[in-house]
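What you see is the complex with one protein chain gone and the rest in place.
A, B and C are the chain letters, set down in written order, and residue numbers restart from 1 in every chain.
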Amino acid sequence: MKANSIKGYCRLAAFLMLLFSLASYGDQEVSTQQPLLDALNNLKQGSMSEREQAITQLAGIGQSSLGILQALLDGKLFTLKSDAKLVIGIDNNQGYDISDAVSGTALGAIERADVNKINLTNKLRVSLRKIIGELELSADDPLIRLAAVKAMGNEDDDAVLALLQARAGVEKDATVLKAINVVFLLKEMNSSDKAVRIKAIEALKEQNNLDVVNRLNVMVEKDEGGNYLETDVEVRNIAKAALIKINSRLQLYSTIETVFFGLSLGAVLVLAAIGLAITFGVMGVINMAHGELMMLGAYTTYVMQQLMPNHLGVSVLLSIPAAFMISALVGIAIERGIIRFLYGRPLETLLATFGVSLILQQSVRSIFSPLNRSVATPEWMSGSWQINDFLSLTWNRFYILVFCLMVFVLLLQILKRTRLGLEVRAVAQNRNMARAMGIPTAKVDALTFGLGSGIAGVAGVALSQITNVGPNLGQAYIVDSFMVVVFGGVGNLWGTLVAGFVLGIANKFLEPFAGAVLAKILVLVFIILFIQKRPRGLFPQKGRAADS
Amino acid sequence: MTSFAENSFGEDEKSSSGILLAEGQLDTRHGPILYLENVSVSFDGFKALNELSLYIDAGELRCLIGPNGAGKTTLMDVITGKTRPDTGSVFFGQTIDLLKMDEPAIAQAGICRKFQKPSVFDALTVFENLELALKADKRTWPTLFNRLNGEQRDRINQIIETIGLGAHHQLRAGILSHGQKQWLEIGMLLMQEPKVMLVDEPIAGMTHQEIERTAELLLSLQGQHSIVVVEHDMEFVRSIASKVTVLHEGSVLTEGTMDEVQNDPRVIQVYLGG
Amino acid sequence: MNRISEKLRKLSIVGAVALLTVASGTVRAEDTIKVGVLHSLSGTMAISETTLKDTMLMLIDEQNKKGGLLGKKLEAVVVDPASNWPLFAEKARELLTKDKVAAIFGCWTSVSRKSVLPVIEELNGLLFYPVQYEGEESSKNVFYTGAAPNQQAIPAVDYLMNDLKVKRWVLAGTDYVYPRTTNKILEAYLKSKGVAKKDIMINYTPFGHSDWQSIVADVKKFGSTGKKTAVVSTINGDANIPFYKELGNQGISAEKIPVIAFSVGEEELSGMDTKPLVGHLAAWNYFMSIDSTKNAAFIKQWQEYTKNPKRVSNDPMEAHYIGFNMWVKAVEKAGTTDPAAVQKAIIGVEFPNLTGGTSKMLVNHHISKPVLIGEIQDDGQLMTVWQTNKLVDGDAWSDFLPESKPIIADWTPPISCGNYNTKTKKCSGQTY
Partner (left out) sequence: MKLTGLGHDKTATMVLVALAAVTFIIPFCNLALPADSPMHFSAYTVSLLGKYLTFALLGLSLDLVWGYCGILALGHGAFFALGGYAMGMYLMRQIGTRGVYGDPLLPDFMVFLNWKELPWYWLGFDHFWFALLMVVLVPGVLAFVFGWLAFRSRVTGVYLSIITQALTYALLLAFFRNEMGFGGNNGLTDFKELLGFNIQSEAVRAMLLMMSGITLMTAFLVCRWLVNTKLGRVVTAIRDQESRVRFLGYRVEMFKLWIFVFAAMLAGVAGALYVPQVGIINPSEFSPLNSLEIVIWVAMGGRGTLYGAIIGAVLVNYSKTVLTGLMPEIWLFSLGAVFVIVTVLLPDGIVGLLRRRLQEQHS
């Protein structure tokens, strides 16, 4: 209750303030000094209610307090333990570079321990965001203005409307105007005048806007009494028609979304499996430690981030070669140390590498502790690409998809174009003949295994961006990887690629109906049956070689 | 399980075309025991067999020669059901359509095969190898409770003598010499009392005496079995064959006695590359 | 012939030796009081359980510094059940029969507890179980120091309903017994509060589910109807990170759709990138951020013990802290470590918890705890935003499930039964 009344009060204040500030930028600086200080004093107090009050006061002050509010929202606002001075701190991984919150004068760097952060609760964040939105309504950047309008859109109270009205008067940017317009149309749908309502619907049905959908849905719904919320039948039918139109679009978008989900899941599967496709497919080594090699890649990412905490993006990019090197080296070590004694005994490689996987897991536990490690996601990889209200694609998935394809193409080129690739294929085809032709099979084996392992490491980097970085990372993917390779056809990279994507998409299309667990089961059963039809996978190796 | 075996076997029989005589019995009244007509096989693009037609008469000993890749082994694969031809027909006698049968069925019908590289069961003794080959009810349950009776035992021992492994019958096949393995495999063929024997390069890795004895063996067999021998060694072929068929690029180049064939310019062309 | 017999002799000796080594341990000097620590140090659960092993070692250390117990030193016996449920049972048996431990502190997942239960009851041992769980159980030999549903789930929902005015509910959980039961209870509770069926969405996922795209998208759609929506998450440890990452990336912020989790604590957070999580909620009976002298001391001790100034503490640790000290008090009270005596003595024992209150061992072998709701801060800590004004008594048998409504647990005479049916006045399923 209290909260609401305060909200209302603050909006009104903000509204008045804003009209005032829009009308003429006066000499508020001076006049606001005092209330500002009061507000800040309140802010310093521990309790949330006082903070709430402080925020409303700040809102009252208007533009000039925007900086502080923003800092507060971003958790950059601190008080000094020494003299309880209110400062804005920018994180430099030792501590903070602080500046006076009021004057903005820089006060140099300071230890983490010497400041108290001013915490917020969701409640406060919400009202804060709105207030900032209202203040930002007159920001210079049209995008910010747009965001502000969107933020205010759902609030139906007159203060907001009035603000927007005022804004519409002076707004130049077309998109922002459109957004404002949508808000008004939405409101008009409540109007008592039937014609206005119809006009609004007609105008809105082209919009890809969830608020519109919700509003329309309400129109065709019945209340508890069983009579329609929208009394007028004509309006209702128009609304229905509009809904059908919009829903068809919605359907289309959600299909696109599902496909994307499937592809990105597929990308992860492919990344996990492609290394295996080499060690297992080309060399015939059943490498149970493959998952752990991915794990190493993920941990490499973690270590890199520890090394350069304030260059996340760079560290992730650098992790890719680093992870490749590390996993590759470990892989070569495994090959030289164990597997080379086991050629011609593929099943034994399974056992030995299983032992290796246990050892790797436990070593990671001993070195990094059994707890998960936190790997931060760089800015450019977090968030999503909002195509419209109905469709948005998450960046990290998007990048991983691209990354997966890049890795694949690269690998293909290595195998096709390079000398190593040639030798690898030769050895895979006929080991003895290759040796007879003077190809150093031992070296080739080591390098091939290294290549496969390295790629596993690279996959680990990608995984670190979407899932746990912990000792169990490997186990979670090993089974799936084998499925993908076998489904695609052993020894065929294209097979692996297609298989990965097929399984991914299949899984995602099944999930809505069957649920996550059942979907997975169905996919597995499908694989089993498919192998009956094609005992050598999607793209079997042909010719005499395959028979033996 | 067994019942399934019977059914599927029965199906093979029924499905084989036209009026069918009782099991195993085949109709060779017109002479030939094997009919291959316009058989073509291709592995992604490469034509291993090309419109090949070939007839083997009952009881004859035929040699197949031809340069590598001429399709000799593929031909055997087709006859024994390992490879399905893209086109053409393969008949066993007048009535039994081999294309409708799988390997075991064909083998039980009486077409047996010796592989290019000797394939015997290393883990088993010579005796056991032959025992497995022995013509008998080869379904699971009968096999489980199978006991050798006296005459079967004799038959095995007799074959062991025939292939000259009497001294080694308790040795594991794995430790036999290459030549001995070849013989053992031939022995395994004989155990099945085949009507047609397909013998792929029987004398590879044999000493002179061994080769001669193999020749004798094969010659002694002709008449009772129809034998098709694939061999590179011209001397050997000359020593056994009455009739020779030359394969080239997946089809029959020419047929005739060794001399005719060897004087055929096309053959010379093929072998010496002009 | 005689070679064979010789072989046989050799072999039989070998066999006997092997068996004796298995059986060995029955002969050991009893100059210390042994305490069993039964937490997975390898396998999938090691992530959570290793910490508790360390906690126990620390607590036992400290007790020995204080002069041990009944004049004897305490000795920790650590074994690794390797996240393998039958192995839990085997190890429990080993601890009780081979090592003759006075009490066992251990288990995390319900299934591990379930598999240990018969053994503990058969051999009449003591098990202190420190993790929040689904309830519907009260064994003579088990003491549940973690939260029962009414000490975590229900208050959490109340908070969302009253303070955040949540109207639509997503109950998302990993598909095993704890989430199933908790969600059943919550569903019943919500309906009793007049929430419509169509405003509740229930979703289950397998363990370690890592691809949350579709589910999060569904939640987003479900929450886009204008009504305030919240997610009540009983998602199990490992699956949380990809879940929250997906939430963040699909732009579901705590302000739009808050997620309240029952199994995400400081330790899980220490393994996550907290940026996208800020403002999401967790409900526990203890937060590391709690500002009390006892807690400060505990954290200091913990970080010194682990030689890691950044090491966090969490709720199950506190549960072990309380449980262990209650056991100590009970043993002192009884003057013996004999389980039967301790079982009697421990009921009613009180011990100050780290949040400032005083927890008490109740007659149903659960303890009283405060319920805290915290918001995740970007430093991985949980800031209390709401808490019960007094301790809540753990309720073994939920009153929101029709079947268990009439059932109560009371281990004091005359009832002394873990599942006494007040309707039929019967106590079923007791094998002792």
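The criterion applied here is as follows: a residue touches a chain if its C-beta (ideal position, glycine included) is under 8 Å from a C-beta of that chain, and two chains touch if they have at least 3 such contacts.
Quick caveat, the model's predicted, so the values are computed rather than measured.
Novice: Sort by label and list the shown chains the missing chain touches.
Specialist: The chain that is not shown touches these displayed chains: A, B, C.
Novice: Among A:Asp97, A:Glu348 or A:Asp389, which one touches the chain that has been omitted from the display?
Specialist: A:Glu348
Novice: Which of these, A:Leu252, A:Met406 or A:Ile531, touches the one chain of the complex that we don't see?
Specialist: Only one listed residue reaches the unshown chain, and that is A:Ile531.
Novice: Considering the entire assembly, which residues of chain C contact the chain that has been omitted?
Specialist: Given the touch definition above, chain C has residues 4, 7-8, 11-12, 15, 18-19, 21-23, 26, 41-42, 78-82, 84-87, 89-91, 93-94, 97-98, 109-111, 114-115, 117-119, 122, 136-137, 175-177, 180-181, 184, 204, 206-207, 401-404, 407, 418-419, 421, 424, 426, 428-431 touching the missing chain.
Novice: If the missing chain were put back, which residues of chain A would it touch?
Specialist: Within chain A, the residues that touch the unshown chain are 280, 286, 288, 338, 341-342, 345-348, 350-352, 354-359, 361-363, 366, 475, 479, 482-483, 486, 490, 517-518, 520-521, 524-525, 527-529, 531-533, 535-537.
Novice: Tell me which stretches of chain B touch the chain missing from the display.
Specialist: 1-2, 4-5, 8, 80, 82, 103-104, 107-108, 112-113, 115, 119-125, 128, 131-133, 138-140, 143-146, 172, 188, 192
The rule we apply is simple: only the chains that are shown with their structure count from here on.
Novice: Which two chains meet at the most C-beta pairs?
Specialist: A-C
Novice: Find the geometric centre of each of chain B and chain C from their Cα atoms only, then give the gap between the two centres in Å, rounded to an integer.
Specialist: The separation of the two C-alpha centroids amounts to 71 Å.
Novice: Between chain A and chain B, what distance separates the C-alpha centroids? Give it in angstrom.
Specialist: A distance of 65 Å separates the two centres.
Novice: What residues of chain C sit close enough to touch chain A in their complex?
Specialist: Residues of chain C touching chain A: 41-42, 44, 46-47, 50-51, 163-164, 175, 203-206, 208-211, 213-215, 217-218, 224-226, 238, 241-242, 245-246, 248-251, 254-255, 258, 267-268, 270-276, 278-279, 375, 377-379, 383, 385.
Novice: Can you list the residues on chain A that touch chain C in the complex?
Specialist: Where chain A meets chain C, its residues are 48, 75, 117, 119-123, 125-126, 129, 154, 210-211, 214, 217, 257-258, 261, 264-265, 268, 361-362, 365, 369-377, 382-384, 386, 392, 394-397, 465-472, 475-476, 507-508, 511-512, 515-517, 520.
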